[in-house]
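Questions regarding the structure given below will be posed in turn.
Every protein chain of the complex appears in place save one, which is left out.
This part shows chain A:
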Amino acid sequence: MAQIDIRSVRKSYGKTQTLHGVDLIFPTGEFVVILGPSGCGKSTLLRMIAGLEEITAGEIAIGGTVVNRLEPRERGCAMVFQNYALYPHMSVADNIGYALKVAGVPKAERRRRIEETASIVGLSDYLERKPAALSGGQRQRVAMGRAMIREPKVFLFDEPLSNLDAKLRVSMRAEIRKLHQRLNATSVFVTHDQVEAMTLADRLVVMNKGQVEQVGQPLDIYHRPASTFVASFIGSPAMNLMDSRIEGGTVRIGGHAVRLSPAAASLEGREITVGIRPEQVRLSSNGTGVMAVADFVEELGSGRIVHAAMEGQAFAAAIGEEVRVQPGQPIAFELPAEHLHLFDRESGRRIEVEGPAASPVAAVPALALS
């Protein structure tokens, strides 16, 4: 079993630095998801663990051994690639068994393990086919079988689901999670899809512009985003963020003053960004509150998202009850103070307020993960 230690790892291509010092620990047997927009360096980090990219500075250790100078084959990792990277001239059986063939495993033993692996990934009937004759989901399974058969210490996934259609993606997600529980290897999964990240991760790493923004359990990150970037990247629809200032223990949003907890008094006069998740916004019962101009309503059946403009900025509210809203009609929202997130306007970092800020065990509405 293998813990992965990443110590102040940097990557530069010529003069451009793409990773600016990453420090992470992935404990043995955990399913770690690295989430970030494209170009944030998440794939580069994964490929550095695999040994496919050189490490410019810093250290990566797998199971206590520093692997900086080791070839990919000496690191005990297996990888599932975004485009599957199946060998087009080999049958499914040869694809799955290639690692064993290279390792010099005798033919009978190889055959036995290929069949065993194929039955786990549900490919027993396709062993003699070429990859070109398989569907997208089947190719994905071959790629997973090929990674599994070596019984690796570490499993690396490089956006493996992004080429599948929506329905298949959901079922493959479940299969990957099951596979992880069965193999008990350390898994690192890179994705830009926050739903994949939330559903799969034991531990979630959010990256942006070559830096780690936040590390934690998915729910912790959802409830206590460390920066405006994380706040807007996780959750769908994205968190509403509004510029404001703390005056007299309140924040002014949409022409309305929302009273903060007494603990926020120390922040008097600070320029901040206020965030609230659309799920936590309520329609005002008495017509007073934070005023906005309705734009349109997205009907989801189980709920609906009201899109509005507040002081010229887009504002979304996920509402449970059925509402009829005409475009251009003024609409009043209630923003519960305990669900407000405060961020420093300059740095975008979270400002922790003691007391009844967001409660970490609050029920998550179904909308958040759909």
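Criterion: a contact is a pair of C-beta atoms (placed from the backbone, for glycine too) under 8 Å apart; a residue touches a chain by one contact, two chains touch by 3 or more; residues count from 1.
FYI, contacts and distances are computed from a predicted model.
Its record in UniProt calls the unshown chain "sn-glycerol-3-phosphate transport system permease protein UgpA", which is the match among "sn-glycerol-3-phosphate transport system permease protein UgpA", "Xanthine dehydrogenase", "Cysteine desulfurase" or "NADH-quinone oxidoreductase subunit H".
The chain not shown here is touched by just one of A:50, A:318 or A:340, and that residue is A:50.
Of the candidate positions A:12, A:65, A:83 or A:329, contact with the unshown chain belongs to A:83. Across the entire complex, the residue among A:72, A:137 or A:249 in touch with the chain not shown is A:72. Residues of chain A in touch with the missing chain: 50-52, 71-73, 77-79, 81-83, 85-89, 98-99, 102-103, 146-147, 150.
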